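A protein chain is absent from this complex, but the other protein chains hold their places.
Letters A and B name the chains as they come in the text, with residue numbers starting at 1 for each one.
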Amino acid sequence: MLTILFDGVAYGMLLFILAVGLAVTMGLMNFINLAHGAFAMAGGYITVLLMQRLGVPFLVCLPLAFLGAALMGALLERTLYRPMYNKPHLDQVLFSIGLVFMAVASVDYFLGSSQQNIHLPVWLKGRTEIGSDAFMLGMGHYRLFIIAVCAALTVALQYVLTKTRFGSRLRASVDDQRVAAGLGINVNLVFLSTFAVGSGLAGLGGALGAEVLGLDPTFPLKFMVYFLIVVAVGGTSSITGPLLAALLLGIADVAGKYYIPKLGAFIVYSLMIAILIWRPQGLFVRKAAKSS
Amino acid sequence: MKRRQFTAAALAATTFAAALPALAQDNTFKIGLILPMTGQQASTGRQIEAAARLYMAQNGDTVAGKKIQLIVKDDTSLPDTTRRLAQELVVNDKVNVLAGFGITPSALATAPIATQSKTPLVVMAAATSSITEASPYIVRTSFTLPQVSVALADWAPKNGIKKVVTLVSDYGPGIDAEKFFKERLTFNGGQVTEALRVPMRNPDFAPFLQKVRDLKPDAMFVFVPSGAGAAVMKQFLERGMDKAGIKMIATGDVTDDDQLNDMGDGALGVVSSHHYSAAHPSATNKKFVEAFGKANKGLRPNFMAVGGYDGMRVIYEALRTAKTTGKATPTGDALLAAMKGQIFESPRGPIFIDAQTRDVVQNVYLRKVEKKDGQLYNIEFDVIKDVKDPGKTR
Partner (left out) sequence: MTQLNAREWLLGQSRIKPLEAVFWLLAFAAPVLTPSHALIINEIAIVALFAISLDIILGYTGIVSLGHAAFFGLGGYAAALFAKHVMPDPLVGLAVGIAAATLLGLMASLTILRGSDLTRLMVTLGLGLILMELANKLDWLTGGADGLQGVVMGSILGRFEFDLSGQTAAYYSLSVLLVFFMLLRRVTQSPLGATLMAIRDNRLRAMSIGIPVNARLTLAYTLAAAVAGAAGALMTQTTGFASLDLFEFHRSADVLLILVIGGTGWLYGGVAGAIVFKLMQDFLSSITPQYWMFWIGLFLVVLVLVGRDRLIRPWTWLGAGRKGQS
């Protein structure tokens, strides 16, 4: 049971890192970016390629995946996304789905459609077991690693958001874009850097997740639903919201599949619907929702 | 206003622009190959298409005076699409044979079309027993899960495995595998303590494997569709199941030649049963593997490829020997009759198409994953000859 909890927490934290970028950009730019999963996939494939073709060690690949995805994000934001900000939500949905299709097909064309395997370094492959039988806590070292990295990132993100000037500019822009611009905050720059960091985090999540979630060209389509659930339930006005939502989702999913395998996926969706009907703005909003 | 008029005109224009005249030629023999070229089963489509083209390249494209034309269509693993494509191929392109069919639902959906149009349908990939019973025009050259599952259920008790937990994907072939493995194992004195089924879509093996771990059986019997094997292997190793003394026995879909090398050394020692291994030590197979690799940038053929290769052989041979008047193309019924009872040497070993069930009868090999020339292969160490599909002999 404890092992399941542990697995759920690992899964949840991974989902959080993958989805936090989406949550922030949705709250900030009011842009429904369904192509977020494509950046995660990019990070995963960058890692696989670097490891397989150039023999770069796994730990070095992680920051490279982050940088690669962030660069891609910055480039796309500046060129393609920016004209889309003021378009209606439907157009944004169409646009981002179009991007996902292109990304999926391109990756399929250049790298093939089979699952990519990552060969972890030996020190990450082990497993530690504490306790025995019913109360045994089996911790795969890799999942431990994921939890550690994600926890560190969460702390860092929260720090940046609350204690730095950039963080306060970001929060101001989320609260009210026009007033923030009126106060002299370079909103375009805030958007660009936030989008880049969000995409970078997705890329990092993709790299970390390749081992646990699998990596193939249909990754963005498969996991888009989960990201959206995290964002919808967690709300877009903080990062603790999505964090708690992701943990809830991760544990519910893993525990559901373990204890009631017949109903596994049901649990997640039903839970989500119930939560959203009860609290339509998401579980963790601090203030009343602003209109549109 | 203007926009609507323009669009209405555009609609009419598009509708007619899409009408392309079909040129019918009397001397062509058309094979409609419907495969999943995109989506999760894309590797199946890739392997089969490559094998089919290899066969054509090796044996020429003219048989009995007719030119063979291969029409490849992507059904993206959606049974609705497969059915529509099959219907179009039969009605518009007037194909003489339908072939391919990557997953069971695709084959089952298309069965009525084969029956209605009297077109032989060669199943090169799908593996549920009941498929050949869905239409009298269906011939199979792939395999069935019961065929390969009983082999393991015979082997396991003789090698100290008494308690087994089964883990299969929740669809036709998976349920077939589970049922027949359980029956045979229980018959041999073993016991299936729990039967777990993993959903087909977005499978997450971690909680299931954790459950197996907690149940502490002697071994875990696994069937997942080709492509998902690596994920299972990963979880198996990550949960330390090999160290906890739980063996993994599986059907060969898990140690698919397509993915095996990528799985790493953790896969060494896994015992599987299947009808084809790329390392099968016969001259025919060596030639096949070499030619396949040469034509496809070093790609290793897997059991899907051999299903496609042999399927083409069945079609070619049927065209050659079918009874027909003069130079006319044989009818579907004549082709079907010529397909039944074919017996030949395939890269996998000797096989024959049972004339009554129209299903494939072949050897099933027990293999272990070992390293050969620095690469991982399924090395055969035992064989059960001429296995008929147990799913039918009742």
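As a working rule, a residue touches a chain if its C-beta (ideal position, glycine included) is under 8 Å from a C-beta of that chain, and two chains touch if they have at least 3 such contacts.
Every value quoted in this text rests on a predicted model; they were computed, and no experiment measured them.
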Taking the complete complex into account, which shown chains does the hidden chain touch? A, B
Please pick, from A:L49, A:L71, A:M84 or A:A181, the residue that touches the omitted chain in the full complex. A:M84
Would you indicate which residue among A:V174, A:L215, A:A232 or A:A255 is in contact with the undisplayed chain? A:A232
Option touching the unshown chain, where B:D74, B:D359 or B:E380 are the choices: B:D74
Selected residue (touches chain absent from view) among A:L5, A:I130, A:V179 or A:I273: A:I273
Pick out the residues on chain A that sit against the missing chain. 26, 32, 80, 83-84, 87, 89-91, 93-95, 97-106, 108-109, 221, 225, 228-229, 231-233, 262-263, 265-266, 269-270, 272-273, 276-277, 280-282, 289
Since one chain has been left out of the picture, which residues of chain B touch it in the full complex? 3-8, 10-12, 14-16, 18-19, 22, 37-38, 42, 72-74, 78-80, 83-84, 87-88, 90-92, 104-105, 108-109, 111-113, 116-117, 128, 134, 170-172, 199-200
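Basically, only the chains that are shown with their structure count from here on.
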Measuring centre to centre with CA averages, how many angstrom lie between chain A and chain B? 36
Which bits of chain B are touching chain A when the two form their complex? 38-40, 42-43, 46, 196-199, 202, 204, 206-208, 210-211, 213, 227-228, 230-231, 234, 237-240, 258-259, 262-264
In the complex, go through chain A and note every residue touching chain B. 3-4, 7, 11, 108, 112-115, 117, 119, 125, 127, 129, 138, 140, 142, 211-212, 214, 216, 218, 222, 253-255, 257-258, 261, 264-265
